[in-house]
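Have a look at this one before I ask anything.
Excluded from the complex is one protein chain; the other protein chains are retained at their positions.
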Amino acid sequence: MSEILDLAGIFVFALTGALMGVRKRLDVVGMAVLAEMTALGGGVVRDLILNVRPAAFVSLGYVLVPLAATVIVAFWHPHVARVMPAIMVLDAAGLGLFSAVGTEKALDYGLNPLHAVLLGVTTAVGGGMLRDMLAGEIPTLLYDRQLYAVPAMAGSAAMAGLYVTDLHGWPATLAAALLAFGLRIAAMRYGWRAPLARGVRPSE
Amino acid sequence: MSEILDLAGIFVFALTGALMGVRKRLDVVGMAVLAEMTALGGGVVRDLILNVRPAAFVSLGYVLVPLAATVIVAFWHPHVARVMPAIMVLDAAGLGLFSAVGTEKALDYGLNPLHAVLLGVTTAVGGGMLRDMLAGEIPTLLYDRQLYAVPAMAGSAAMAGLYVTDLHGWPATLAAALLAFGLRIAAMRYGWRAPLARGVRPSE
Partner (left out) sequence: MSEILDLAGIFVFALTGALMGVRKRLDVVGMAVLAEMTALGGGVVRDLILNVRPAAFVSLGYVLVPLAATVIVAFWHPHVARVMPAIMVLDAAGLGLFSAVGTEKALDYGLNPLHAVLLGVTTAVGGGMLRDMLAGEIPTLLYDRQLYAVPAMAGSAAMAGLYVTDLHGWPATLAAALLAFGLRIAAMRYGWRAPLARGVRPSE
């Protein structure tokens, strides 16, 4: 069950990577590299910090799913781009899931709650940051003021809170993921924005 | 004592990260990400290479201090920018400290002196390079010809030299850090510059 959810999150993240490749007019190899990096980057960094072999290098699906996403985008990207609003919803689901699962894994490996939250957020947003950097752009996360890291942080904090009160298992993980997902959707729906430093005018 | 010095270095590096965020008109989340990456990036890379859990994921202060630096910059950045010359001096102190401490840790983990110097320099300059790349710029270190990596290298080499002659402990660390600090200050004061390749004209 958790494996399937994981692969679903990887698939959606890979779609955003491959679509970025199309937008930048990369060839299919470049699209595949971006898809793999976006989908697997956050988890690889998490596992390197936890000092375990990255999950992406243990399970076959982790490598194959981004390739499938690349093929789909290469052939049907106008259709994929047309369903972009739906993809953004799925991306929010991936964000929620990865922040909850990443935090839980960090807690399982003995990190204290604050560090586990930091690592959970890294898992959720790391791949997207890598994707943007590879594509020659400042990571969207840093400047676009839409709340993206903050919902991940809320989900991670909820996961850590449930964990330290001994509420483990998939219902806790799902609840934390849903919180992050809901906040991300609400942030998009209502245009919630992160503040700028005092006195800084927005660039638009 | 060494913990306090470490946190001071982290604080100053985080200030430069958050200020870069203001300059790029990032929101506060982006500022916090840059602050954390600048302050912790070099040490995390060092510890990944040494194959130990990164110090940033063991001690709470390492995560909280960059957040405090972000809050300070978000509210009072015009004042912070005004004291930039003082910050550059503190940054030189952080550079010295991180190169000495990073080299020592690498030697403690059994690296030979040359590799320990390489890793000490990585510790000192890695976070700043990450900061510049995330902000969409070529790392200052690579092109601006001011001596920055070279003082770090001198401090690291001094640390390694003292270590192999069995002079351990904080006086040795402090001496090495002071050498790097002094060279960095002198480089700024007297405008010492790294040479270009033969026949290459400066870009300014």
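Lettered A and B in written order, each chain numbered from 1.
Here is the rule we go by: a contact is a pair of C-beta atoms (placed from the backbone, for glycine too) under 8 Å apart; a residue touches a chain by one contact, two chains touch by 3 or more.
It should be emphasised that the depicted structure is a prediction, and the values quoted were computed from it without experimental measurement.
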Which of A:Ala39, A:Val73, A:Leu97 or A:Ala172 contacts the chain that the document leaves out: A:Val73
Residues in chain B touching the chain absent from view: 48-51, 111-112, 114-115, 118-119, 129, 133, 137-139, 141-145, 147-150, 193-203
Positions on chain A contacted by the hidden chain, ascending: 21-22, 24-31, 33-34, 36, 44, 48, 51-54, 56-58, 60, 63-64, 73-78, 133-136
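In this text, only the chains that are shown with their structure count from here on.
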Rounded Å distance, chain A centre to chain B centre (Cα mean): 29
